[in-house]
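Only one protein chain is missing from this complex, and each of the others stays in its spot.
== chain A ==
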Amino acid sequence: MASDGKDKWPRQVDAHEYLKNHRILDLFDNFTAQLIYNKPEDPKKFLIDQLEKLKNARTTKLDFPCLFDESNIRSIFGMLDPTERGYITLQQYKEALMTLGVTDLDQHPAGGELDRINLDTFTREAKRGLARASATFEESK
């Protein structure tokens, strides 16, 4: 936003900053994904559960509520590597992570220069990225 906007609408700027710092919009995106996938009978109760889980994850830094688990990541790798060569190309790696919703992926993973990324690297990157995508709260300073 331009600087003159800041003087004009201080509250709007504040609001945007607040949403960004606390990653509120990502949080709601994840809510929607969860709701679409699970279609709970009582969405309110479901969201409360999700929030509780997220709160726990924030303290323990483990088990972020996420739609995908390791088996999903493996099966994606399997789909991209139907002949079981044991590796996928850099292009495939990027596309796959993007599809999973990982936005800030490592552009140069191990084996990237050879266009050969193996399952371990892929799983590690995907997990790291997904955890970051679902850790929708302010990073502690």
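Everything below uses one rule, namely that contacts are C-beta pairs under 8 Å (C-beta built on N, C-alpha and C of every residue); 3 or more make two chains touch, one makes a residue touch a chain; residues count from 1.
We adopt the following convention: contacts and distances are computed from a predicted model.
Chemist: For the chain that is missing from this picture, which UniProt protein name fits: "Mitochondrial inner membrane protease subunit 2", "DNA-directed RNA polymerases I and III subunit RPAC2", "SAM-dependent MTase RsmB/NOP-type domain-containing protein" or "Adenylate kinase 8-like"?
Modeler: Options "Mitochondrial inner membrane protease subunit 2", "DNA-directed RNA polymerases I and III subunit RPAC2", "SAM-dependent MTase RsmB/NOP-type domain-containing protein" or "Adenylate kinase 8-like" narrow down to "Adenylate kinase 8-like" for the missing chain.
Chemist: If the hidden chain were put back, which of A:V13, A:L47, A:L67 or A:L80 would touch it?
Modeler: Missing-chain contact among the listed residues: A:L47.
Chemist: For a quick check of understanding: of A:H22, A:R74 or A:K127, which residue touches the chain that isn't displayed?
Modeler: In the full complex, the listed residue that touches the missing chain is A:H22.
Chemist: Using the touch rule from the top, list residues of chain A that touch the missing partner.
Modeler: Those residues of chain A that touch the unshown chain are 14-15, 18-19, 22, 24, 27-29, 31-32, 35-36, 39, 43-44, 47-48, 51-52, 54-55, 58, 98-99, 101, 103, 137.
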